[in-house]
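What you see is the complex with one protein chain gone and the rest in place.
When the chains are written out, they are named A and B in that same order, and each has its own residue count from 1.
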Amino acid sequence: MQLVVFLLKRLGWMLITVWVVFTLSFFLMRAIPGGPLNGERVLSESVRAQLEQRYNLDDPLFVQYTTHLWNTICFDFGPSYKLQDFTVNEVLAQGFPVSAALGIFGMTFALLLGMTAGVVSAVRRTSIYDFSFMLLATLGIAIPSFVLASMAIVLFVFYFQLFPAAGWGELKQIVLPAMCLGAPFAGYIARLTRTGMLEILSNDYIRTAYAKGLSTRTVILRHALRGSILPVVSYLGPACAGILTGSLVLEKIFAIPGMGSHFIEAALQRDFTLGMGALLTYTILLYVMNTLVDLSYSIIDPRVVLE
Amino acid sequence: MNQTPTTTTGTQPGKASKRLELERLVEVMSAAQMQQGVSLWSDGWKRLKRNRVSMISLWTLVVIVVLAIITPALPLQSPIFQDVKQRELLRPEIKSFRLGIADYNEDLASKRQELIEMSTSDSRRAALPAEIESLEARHPINALWNDPGFISKAMIEFRLFVFGDYCIPSICGTDKLGRDILSRVCWGSRVSLACGLIATLVSLLIGVSYGAISGYFGGRIDNIMMRIIDVAYSIPFIFIVIFIMSFLSAPKVRDTLNEYGINQITIFFLMIGAIYWLTMARVVRGQVLSLKNEQFVDAAKTIGTSQWGIIFKHLVPNVMGIVIVYLTLTIPAVIRFEAFLSFLGMGVQAPDISWGMLVNEGIQVITPIRIYWWMIVFSGFALALTLFSLNFLGDGVRDALDPKLKNR
Partner (left out) sequence: MGQPILQVKNLEVEFVTDDGIVRAVNDISFDLYPGETLGIVGESGSGKSVTNLTVLGLIPQPPGRVVNGEVLFDEQDLLKLSHRQFQTIRGKRIAMIFQDPMTALNPFLTIQEQLIEVSMLHLGHTRAAAINHAVELLELVGIPAAASRITEYPHQFSGGMRQRVMIAMALSCEPDILIADEPTTALDVTIQAQILDLLKVMQDKRGMAIIFITHDLGVVASICDRVLVMYGGRKVEQTDTKTLFASARHPYTLGLLHSAPRWDQPQQTRLQAIEGQPPDMMNLPAGCAFAPRCQWKTDECSAAVPELVSIGTESTEGSHVFACIHADRIQQARSTSPEELPHV
């Protein structure tokens, strides 16, 4: 019951958030001189006709707003400005699974690598493992993903010829982008796990566990791990956001036809309908992921009350 | 018992024991004061100094910042001078290069000198100021360095004075328009670092004020303010910024803004700053809330400290610690975001330079046949080195200020 209330509340806030984003972009689009619907001269005739029909540009602003809002609620984002013959929905539908696959691979890679490195570093503090893992972690965090990807391409695609350069479709093509995408997050997760673990290990109840005669392995796995995951779980929210933004550059570098590259193209080409559609999709996506993160937090820590 | 004031030589037993008691109390006080406490800042600085990695990072950053500041005075080539025919995509080399504007400059300088020395009756005096003005307007400095501001111009003139036409050769190679990469990296550092600093300051000011107000007043005000932040937090600002940048680059928009004297870089800085204040606000508010209820605030109240005294002497210093921690996280995040946007082509626009833009240019010319590695490596390295040092330094500062990590 508490769960249902929680989810309903979250849904409510999500609708408000999406509405805010929608309204913001709507007014920006219309209000700024030289914005999309006033001043843009490079639209083709067919698109212009379609737009005028859809957006009732002669009607008062309020009517335009509500019509547009209604359309959006019905998930009808309209035709794309620049990509003729395609509606925004079609473009997004094509790009979403691609980006999703990339994102999931990247995140999984980050979690696996990061948590393992973090636990080992914490338990073997000040050893060579700790040192090298943490060094690699900081490297991963500090180098921006696009720099990393560029260097990775130079090294692994051109010099060593291990991976294909670009494109999409086979498993081989997903490895390098996914690793470049996940690398900074792996680094961060490794550090969070390590710090979390060290902090937990300094707690009194760990001393109690040892005083009961438990072995180190039992203490770490049964007593320490659960608490030390918490900072990682909290981080998953911003990490998902980061993966989404990271995918923007990586899809561009590796020429992956995902939602991210469409969004960037839309921004560069000033294709506003596509841009807005993608923006709203991202908003919803992020919100849902954050809610899932909060849920899992309360599952792990019994003291947390869902509100 | 009635106490009448007596001289110090009074031998009343009551007085004597009182004096002894006083002496004993004084002894206790001085013994207590001799126990030295350790202040957070001095302790923190001591611990930081011992962290060798952090100190190296600190010095690296100092060097980078100093280089960025004095770039106009360094004997570098022009960062925007294009020479596609002869200097396209050169590998790093040590062939010398000369600017070729020393003569022009000398000419201008001598004319100025003449003006000063000339007597007011000389007939050429009328024409000379006009000549000087036109010389100044067409001075190649403006072309070679994209209309530098007042201070930069002075530094460039200083450089011309000291080094003349001499330039450091293209030891980092050139790009596809024949521009020297070394000087582009140096000039780009100014934009990237300035952005990091300014945008962080913006986010700091907004965030700390917002959080402090919300936390201190609590109650309904706090509720409303936090609700706003909650909604704002769910909004993907980065995407909105990208969306917004897309029509800020439309020609009509740019012109309108320029009319108001706002150039794109300023808007850019402000937008980035506006993204990062949320976390700072939340953190500061959380800290203020928990500090409000700490015993030392009650203690301060019981000895009569005023409300402002409590805020400034007790709450703010305790918040500074966590603010600094978040600063160490925000500055590199901002620098990285600016590079991100410039990489996508939405950030700094030509002829301004930023590191992100340089990496972008680098990746555009990559082909499997000819790998122009120098176009990515140098700018990427500069960016990575700066972010690295900031990260390590940030780690060190955080560890040094964390009381739980003492004596580990």
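In the analysis below, contacts are C-beta pairs under 8 Å (C-beta built on N, C-alpha and C of every residue); 3 or more make two chains touch, one makes a residue touch a chain.
As the structure is a prediction and not an experimental result, all values here were calculated from the model.
Student: Under the stated touch rule, tell me which residues of chain A contact the chain that is not displayed.
Tutor: 203-205, 207-216, 218, 222-223, 226-227, 300-303
Student: Name every residue on chain B in touch with the hidden partner chain.
Tutor: Those residues of chain B that touch the unshown chain are 20, 24, 28, 31-32, 35, 38, 46-47, 406-408.
Heads up, the rule we're going with is that only the chains that are shown with their structure count from here on.
Student: Where the centres are mean C-alpha positions, what is the separation of chain A from chain B, in Å?
Tutor: Inter-chain centre distance comes to 28 Å.
Student: Show me the residue ranges of chain A that touch chain B in the complex, using the header's touch definition.
Tutor: 13-14, 16-17, 20-21, 24-25, 28-29, 32-36, 39-40, 138-139, 141-144, 146-147, 150-151, 153-154, 157-159, 165, 199, 202, 241, 244-245, 248-249, 252-253, 263-264, 266-268, 270, 272, 275-276, 278-279, 282-283, 286-287, 290
Student: State the interface residues of chain B toward chain A in the complex, per the touch definition above.
Tutor: Those residues of chain B that touch chain A are 230-231, 234-236, 238-240, 242-247, 250-253, 255-256, 332, 336, 339-340, 343-346, 356, 359-360, 362-363, 366, 368, 371, 373, 376-377, 380, 383-384, 387-388, 390-392, 395, 404.
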